[in-house]
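With one protein chain held back, the other chains of the complex are shown just where they sit.
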Amino acid sequence: MSAFLDNFMFSYEAVIFAVGINGLLALSMYAVLAIGQLSLGQAAFMGIGAYVSALLTLNLDWPFPAVLLAAMVVPAVVALIIGGPTLRLTGVYLALATIAIVEILRIFLNASTMTGGALGLSGIPNKTTVLLIYGLLAVVLLGFVLVARSKLGRAMEAMREDEIAAGVMGVNLPAMKMGALVVSAMIAGLAGALNAHANSFIGPNDYSFEHAVTIVSFALLGGIGSPFGPVLGAAILTLLPEFLTSLQDYKLVVNGFIIVVAVLYMPRGILTWRIGRVG
Amino acid sequence: MAMRKFSFLAFSSLGIAGCLMAAPARAQDIKIGAIEILTGPNSRYGLAIRNGFDLALEEVNKTGVLGGKKIVIQYEDSAGNKDQAVNGARKLIGLAKVPVILGPTLSNEMFAAGPVANGQKVPIVGTSTTAAGITAIGPYVYRTSLPESDVIPVTLKKAQEKFGIKKVAVMYANDDAFSKSGYDVFKASLDKMGIQILTTETFGSKDTDFSAQLTKIKSMNPDAIVVSCLVEPASGILLGARAVGIDPKVRFIGGNGFNSPKLGDIAGEAADGTLVGSPWFIAKDDAANTKFVEAYRAKYKEDPDQFAAQAFDTLHIVANAIDKAGAPESDKIKAALQDTKYTGVMGPFSFTAERDPADTSGVVVIEMKNGKFQIFK
Partner (left out) sequence: MLAQIFQQLPQQLVNGSVLGATYALFALGFTLMFGVLGVINLTYGFYFTTGAFLALYGTKMLALPIWLALPIAALLTGALAVVVDAILLTPLRRKKAPELSSLMVTLGATLLLYSSMTAFFGTEIRRLPPSVINHAAIALGNARINMSQILILAVTASIVVVLLAIVRYTRFGLSMRSLAENAEAAELMGVNTDAVVRLVSFISGALGATAGVLIGLNFNAIQPYMGEAMMLKGFAVIIIGGLGDIKGALIAGLVIGVLEALTAGFISSELKDAVAFILLIATLWYRPVGLFGRAPVKRA
């Protein structure tokens, strides 16, 4: 039995990692969607976290916890810098400004010699474990649940429903937006670092526009009523290709079809249930 | 078109049937693994490689290995994504228990999947991974594709002898690992040969417009233009060069990516005079190659490319190694691979101690004439 389990764990380790890491990314998306903002910058924050962590491990041999911390702090600082001008924007304008940031990062990584250009960074030691990923996922999830049940959560929901009204009612809109962006950047950076140390290799094209859109789709498919929705969405979209492998050339066709049908019938996401509030 | 569509359908239904029936119906079959890009924007390379493997497999299984056992390939699709390549490697090793893995398609995928196989002491043999540092991943990582550093100097030397080029302009796609590592080799070789680089221009591998870079290059009057990229941008560059009026006498010198019949199809006469070095060439006149090209055309109704040819040889090399190993066990196969002596469609083949191809005598320099490549003399 244990041999079977070992085998299973070995064979599906990459998938198990991916479900957890994508769950974190989906939560980083949730942090901004929960206040009604659409930022597509998560791929950039993830990339920054991944590169910072890989460079620290490869060049300076920092201990892993310190590396993970740096992978959260640096994207957070970047979020603070770009947050000022971009957070004046709303809706699609914010989404597209953040897409521009994703693209500029990709162009920079390809041109920079320190990051190996298109060759990326290889030989990153594997330090991520299943326990670490899911432990962190549980902590972040718990954090969001606690927030959702607090006064802060009520302010967030008010912003999502009607930003102007929420502002009139005394919600500090700029602080909320900046806070959400910074939290989102930290989680994405963490996910990036975990991914880099699970995979031996990272390259600039891992953090592209397509990836940004995939991250949004985790959250939207799952539903943003509660933090559980995005995590569920990430799990489904990560596992779906695994179940469709036997379709070979038509795998992506069916994958797309399932997303279309799911959205048409469940436009608010799969999990529409909301967390009850206390206090 | 209809034919193509049909063969695609036939393929996929075979694939589905194969998976549903759990392919190795007979216990004495030897199952090996392959990770290739079978779907998505880069599937062209993986599908050509699969064709090459399958064609060679037919030949091998006529007699079988280890006294008549048949080889079965379990394919895992990487879709060009390193995470899925890792995934594929883990499933092949953990579930299918394959003793040896072929692929993956891209160097980036190998940098991610190679360490997994190496860690489990399962030989992994890249057929199309040309970047620097691939075999440095570990002692179980092999490749049969000549790294660019073996091919490019041959091309440049020939061009220098023939045309006495002294100053060149360099162009490369800077967002793709294959093109970037080709560029690194070009740069090192040019520096070593004392050829002056007037300018280095970059572009994206999905770009279609190169007129700005070419206009700048034109104003510097280079003797030749050296380019490292895949065939799609390469065709666009050749056509664009004519459009901005670069003298047709200025030769284009390409890396491995240029070696595709597509170049002539798309760029037509604009491609004339282009020089490319390659480990394999479709019209290479030897018996093994002629036989391969004929069989490939008969089976797939199209011309093979270099990826298919490399895959074809690789499957033979691996099958021979399994046969010589005496048992389908990873370490025995590794030992047998190391001793490989094989002559295939790419010429004589053996591995260096660093598990790269040892023999560069198969490298040919080819020249585009009237939309077709021919051997450059």
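Chains here go by letter, A and B, matching the order in which they are written, and residues are numbered from 1 within each.
Quick note on the criterion: a contact is a pair of C-beta atoms (placed from the backbone, for glycine too) under 8 Å apart; a residue touches a chain by one contact, two chains touch by 3 or more.
Please read all numbers here as calculations on a predicted model, not as lab measurements.
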Touch with the omitted chain, as defined above, among A:Ile16, A:Val73, A:Leu173 or A:Ile258: A:Ile258
Option from A:Ile48, A:Val78 or A:Ile99 whose C-beta touches the chain left out: A:Ile99
Residue among A:Ser11, A:Thr86 or A:Thr245 touching the omitted chain: A:Thr86
Touching the absent chain when the full complex is considered, from B:Arg44, B:Lys70, B:Arg143 or B:Arg251: B:Arg44
Contacts of subunit B with the absent chain, listed as residue ranges: 1, 4-5, 8, 12, 39-44, 47, 174, 201-204, 206, 208-209, 211-213, 215-216, 218-220, 231-232, 235-236, 239, 242-245, 262, 265-268
Residues of subunit A in contact with the chain not shown: 33, 38, 85-86, 88-89, 91-93, 95-97, 99-101, 103-104, 107-108, 110-111, 162, 164, 209, 213, 216-217, 220-221, 249-253, 255-260, 262-264, 267-268
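Going forward, only the chains that are shown with their structure count from here on.
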Mean-CA-position distance for subunit B and subunit A (Å): 35
Residue ranges of subunit B touching subunit A (in the complex, touch as defined): 8, 11-12, 15-16, 19-20, 38-40, 43, 76-77, 79, 82-84, 86-87, 90-91, 93-95, 108, 111-112, 114-115, 131, 133, 137, 173-177, 179-181, 202
Touching residues (chain side subunit A, partner subunit B) in the complex: 7-8, 10-15, 18, 106, 110-111, 117-120, 122-123, 126, 199-201, 203-206, 241-242, 245-252
